[in-house]
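This is the structure I have questions about; it appears just below.
So, chain A:
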Amino acid sequence: MDWLLIIVLLPLLAAAAVGVVPGSQRRAIRSITIGASGLALLCALIAFCSFEVGGGLQFETKVVWVESLGLHLHLAADGINIGIILMGAIVAFAAACCADDITHRVKEFHILLNLMIGGILGAFASMDLFFFYFFHELALVPTFIMIGVWGRGARRNYATYKITLYLSLGALLALIGLIGVYVQTGAESFSIPDLIAKVQESPIDEAAQQWIFPLLMFGFGILVSLWPFHTWAPLGYGAAPTATAMLHAGVLKKFGLYGLIRVAIPMAPVGAQSWLGVLAWLALANLLYCGLVAVRQKDLNQLIGNSSVAHMGFIFLGIASLNVIGLTGAVLVMIAHGLLAALAFGLSGHLYRQTGSLDMSRMGGLLRQMPLAGSALLMALFAGCGLPGFANFAGEITIFFAAWSAGLKTVTVIAAWSALVIGGLYMMRAIRCILHGPLGGDWAKAGDVSPLIATALGLLLGALLVFGFVPGLLTKGIEGEAAKIVRLAKPAER
Partner candidate 1 sequence: MEPTLSQYLLVSGALFAIGLLGVIVRRNLLIIYMSLELMLNAANVALVAMSRFNGNLDGQVMVFFIITVAAAEVAVGLALIVALYRKRQTAEVADLATMKL
Partner candidate 2 sequence: MNTAAWLIMLLPLFSAAAIGLGVFRSRKASAAISVGAVVGSFLLTLLLVAAGDDLHPSVTWLAIGGLQIDIGLQINGLSKLMLCVVTGVGSLIHIFSLGYMKEDRDISRYFAFLSLFVFSMLGIVLADNFVMMFIFWELVGVSSYLLIGFWFEKPSAADAAKKAFLTNRVGDFGFLIGILVVWAALGSVEFGDLAKAVSGETAMITGLAGFLIFCGAMGKSAQVPLHVWLPDAMEGPTPVSALIHAATMVAAGVYMLCRVFFLIDGTWAMEAVAWIGGLTSLLAALMAVQQDDIKRILAYSTLSQLGYMVMAVGLGSPDAAMFHLTTHASFKALLFLGAGSVIVALHHEQDIWKMGGLRERMPKTYWTFLIGTMALCGVPLFSGFFSKEAILDVALENNLLLFLVAVFVALLTTFYMTRLFIVAFMGKPRSSHAEQAKESPAVMTVPLLVLAVPSVIAGYFNAHAPNPLVLAASLGVLVFGMLLANSAYSGAKADPLPARFGRLAKALRDRFWFDEIYQWLIDHVQENLAKLADAFDRWVIAGLLVRGAHGTTELAGRVLRLAQTGNLQTYAFWFAAGMAVLLVFTLS
């Protein structure tokens, strides 16, 4: 059963469907989006449950696209991306539910939203470099337009341009790298399995790897707001509409990391060996520096944005440690953070709608004012500072072990400090300012979340807790693939 194909097609069809519905039928439009993403989520769940660990590529769809270039529309799931796809589907559904704060040009917005969802799910389901990139762009362009047209705040325009140029630059660098992989392997195919098979027998020439890996590392890195290319993220998320921020910060952003794990490391292991040290220190910069920046933020979205940039540091660190534990932990954090970021931005979106401001100094006592949203935010912030019970903790502690065993001891120590203490610091400040204390001035009339949004956010929280209590659900599948990648990257240790 080609579950993945269905999952990817549903949103795209929904986009078309919204296209034919007259713009005045807002209810219909919304329900189409929600319905489609809900169905996609259902399929993703079925796929996830029926996925058999160690069964290689599953739910495969392979259609020849361009013969002469060896392009295939090749969708397939393995231990790594099945979990990410499930996460993406959950976030997509949640975002669709949270998209009802859009009041003008609803039709256009929902077309773009569905396109974005389709692109996201497609990017993570693709086993073909070209479509992998193609779907990512398909999701990226709507992001820009959504921020530009439906965004909020005075600096919206600047933010739109910044995020557009940054992400385009990153994507292009990555594209050059990907093409480099293609032309250097000489596999005459963009299909990742073929390429891997090819490099296994004849690795890419090492001089070329020294070009290819940094291209991919910084290209993908920019997409993931690797320090010092991170400033677009808080700005962009601050300006983005709720649903967009949820989808981008939650899922689309993980594309770069996925690419690093999926393509960069296996294809250019030699390059990786010589560059991962740099990556580790940049990851540390993410964690420590952006953590410190987050401490200074007065605006909730800025804080969440910076903290999510900081969290990327964990994933980079896991990748940089380049061992099974690290890669597994990295994917785990990718999934956990995806759910978390979506949750956080969903909530901040709700708060923003109440008073049109996210200035934390003017908030306070919201835990009493809006019990549901309040406690959800409380848990989100706890998860954000790595509280056990949430999936984030499982991933983060795994990464600590990985980095330590990889000999990155200094980095690990500082990272632990930034995670435990600095992370705790800004999250606690946020709780203190927003939820605790006497009720903030203009928040007296603020209402709690609607049932629809509540279910969406509940879903995200639930997923976080489930994966937090039983991380094995994910790690069992990831571990095997991670082991393969590590074997490719370190043939010496085979």
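Definition applied: a residue touches a chain if its C-beta (ideal position, glycine included) is under 8 Å from a C-beta of that chain, and two chains touch if they have at least 3 such contacts; residues count from 1.
Selection criteria: all candidates are chains of the complex that A comes from, given by their letters.
Worth saying up front: this structure is predicted, and the values here are computed from it rather than measured.
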| item | value |
| --- | --- |
| Pick from 1 or 2, the complex member that touches chain A | 2 |
| Candidate 2 contact footprint on chain A (complex, rising order) | 162, 228, 231, 235, 289-290, 292-293, 295-296, 323-325, 328-329, 365, 367-368, 382, 387-389, 393-394, 397-398, 400-401, 404-405, 412-413, 416-417, 420-421, 424-425, 428-429, 431-432, 435-439, 471-472, 475, 479, 483 |
